[in-house]
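Take this structure, written in structure tokens, and hold onto it; I'll ask about it next.
Omission of a single protein chain aside, the complex is shown with its protein chains in their original locations.
Right, chain A next:
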Amino acid sequence: MKKLINKVEDVIVEQMQGMAAAHPNLKINLEPKYIVRNEATKKGKVVIISGGGSGHEPMHGGFVGEGMLDAACPGEVFTSPTPDQMYECAKAVENGGGVLFLVKNYTGDVMNFEMAAEMLNSEGIETQNILIDDDVAVKDSLYTAGRRGVGTTVIMEKIVGAAAEAGYNLEECAKLARKVNSRGRSMGMALTSCTVPAAGKPNFEIDEDEIEIGVGIHGEPGRKRIAHTSADEITAILTNAILEDEDYTRDLNEWDIESSGWKKTSLTSESFKSGDKMIAMVNSLGSTPVSELYAVYRKLDEICTEKKISLVRNLVGAYITALDMQGCSVTLVRADEEILKFWDSPVNTPGLRWGK
């Protein structure tokens, strides 16, 4: 393993210290670990908090700042943060508007954020959990833990963060977040594996001439392993999987204020159609250079144009990564007026910045 690290056990702390040194708009807390904005939360504003295992930077810590997240809780590499972390973090930034946790669908994240929400709600701090599960590589939700939360997370953090800034209340933010999740679809692929510093060796084996189609952001296996092929063919596989994905319905566990407990609700993602307007993201999983991402975007745009789907906004770069994995993911979020309004609102974070 060749990495820029000092001691394996200091990787997360030193990254946080570096972020604080580089970005005076951010403040870090190390016991427990969280990243917040330097400026205190405006009275009554909903706080938007996300978190998850580290190794996906810039997500989530790099998206803390005006117009996006209020705070982020980093876990160990690829390991969910803990409820006490989320609880302390929420208490540090909450200012009367309630807490919205944006949670990627991984068993550990879901359970830890649920415990944190239980603790906060039991203290009278209104807290709601929104799940992101947009990875179309997982077809079956009955015999698996469901679709994983991937690229749509970035888009949701931007849009819901802007809405909270504009004065949406907790229920309105939650509703918008659900809408973004129901309109987002992603699929990724890996050219190589990734190496968790503490493990010291690649997470999975993959031959020089093989690629994994449908990989997750921790190297979870996807739909299939195939022989390596051209950028155009790979882009077509990812794009078609997204565009051909049928209606998808899942059960969600959300907090019910009246019964002060969890309640099952259901959410359906309708399949994409010609005429749809999309926010598109072509994302590097860590080690794939931007030059290759643009080759993917070129083909993505070509396929979508052919199907009369327009890419009205885009992100091309490394936004949700899997350490040093080579590979990319494609995300499409079907936009409407509300979504585009908040997408275009100003944002000022280390990872995303425009409009000001």
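Throughout what follows, a residue touches a chain if its C-beta (ideal position, glycine included) is under 8 Å from a C-beta of that chain, and two chains touch if they have at least 3 such contacts; residues count from 1.
Simple rule for what comes next: contacts and distances are computed from a predicted model.
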Given the options "Dihydroxyacetone kinase subunit L", "Circularly permuted type 2 ATP-grasp protein", "Putative spermidine/putrescine transport system permease protein" or "ABC transporter ATP-binding protein", which would UniProt use as the protein name of the unshown chain? "Dihydroxyacetone kinase subunit L"
In the full complex, which of A:17, A:107 or A:249 touches the chain missing from this view? A:107
Option from A:21, A:199 or A:312 whose C-beta touches the chain left out: A:199
Chain not shown: contacting residue from A:117, A:138 or A:352: A:138
Of A:80, A:121, A:153 or A:182, which one is in contact with the hidden chain? A:80
Note that chain A touches the chain not displayed via residues 32, 53, 75-85, 106-108, 111-112, 114-115, 138, 140, 143-145, 148, 196, 198-199, 203-204, 216, 218-222
